[in-house]
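For this depiction, one protein chain was excluded, whereas all remaining protein chains were kept in their positions.
Right, chain A next:
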């Protein structure tokens, strides 16, 4: 059987339409990161003192959103590639924050991950394996990065014990069938063996990943009495840098969702990063594992708080009695709602004071 592969469209040159598409995509990406037009509410809350201060941050990438603080209008110069590669970065004091977004891993990359880097794990359906958010301070020789590979290394290579809702019915029906007409029908030697799980790994991809520190040992000290300064973080200081990305996602063969998302906002004096693992196994359970990382730039102080929420699917759904929606299960697709309505089973807080 011969095989003829059509080469990808871009080989000899780039079509105009593709360049336009790339430009449009670029414009969209940049627009998504751009600060919203100052509304009266935000203007009112930001004090006049800060708005007159000279900027102290540096935009490290011309694709950074044009920033009122910089005073300069930056004309984006898109690279004519599809999909667009986006690698923004910003520096404040000695702190540099950068992020990168790329498409999901291709087959070659997946092979390497599956056979070498993450041996033993059946990989989730979508891995944004080249994405990351990195916070680094060269002077203090410290950095932390959030990426998919390290998050997936944290997934257990053993049976999680969790089964989809209809698992019992499914297995029992196969057993019944095997015992009634096994002899004649199952010439293909389907024995009860085939109803064993041979490949053991946590198919829910639950990860307690809290970021990857680039130092021989962790600089964090456990101190559960510490808290995040919500008063400072609740203030609507201008956001200078914002990004939001998925690291991996799996639809659990349409039995729910398993997703790891990271987002960050950087203001003039501090930053907040939220890494959220959200799991919903339909009719079985929900989990939200949050890690928040906060840096106060002038104090060189880092706080990392992690919280684990877990509850039975129907217990959590029952809290949504007052639903006006035609689809009461919509709430269970909203990780914010789930986190607020699911019991917290664990909390930990660590700090670094440089």
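Basically, a contact is a pair of C-beta atoms (placed from the backbone, for glycine too) under 8 Å apart; a residue touches a chain by one contact, two chains touch by 3 or more; residues count from 1.
We adopt the following convention: contacts and distances are computed from a predicted model.
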Inset, instruction - Have a look at "Ribosomal RNA-processing protein 41", "Mitotic checkpoint protein BUB3.2", "Serine/threonine-protein phosphatase" or "Elongator complex protein 5" and point out the UniProt protein name belonging to the hidden chain. - result: "Serine/threonine-protein phosphatase"
Inset, instruction - Among A:58, A:93, A:177 or A:353, single out the residue that touches the unshown chain. - result: A:177
Inset, instruction - Determine which one of A:203, A:220 or A:278 touches the chain that has been left out. - result: A:203
Inset, instruction - Can you work out which residue in A:59, A:92 or A:105 touches the chain that's missing from view? - result: A:105
Inset, instruction - Quickly run down the residues of chain A that touch the omitted chain. - result: 1-6, 8-9, 21, 24-25, 28-29, 32-36, 82-83, 102-107, 110, 122, 125-126, 159-160, 162-164, 166-167, 169-171, 173-174, 177, 185-190, 193-203, 230, 233-234, 236, 239, 242, 244, 246, 252-255, 263, 265, 272, 274, 282, 326-327, 329-330
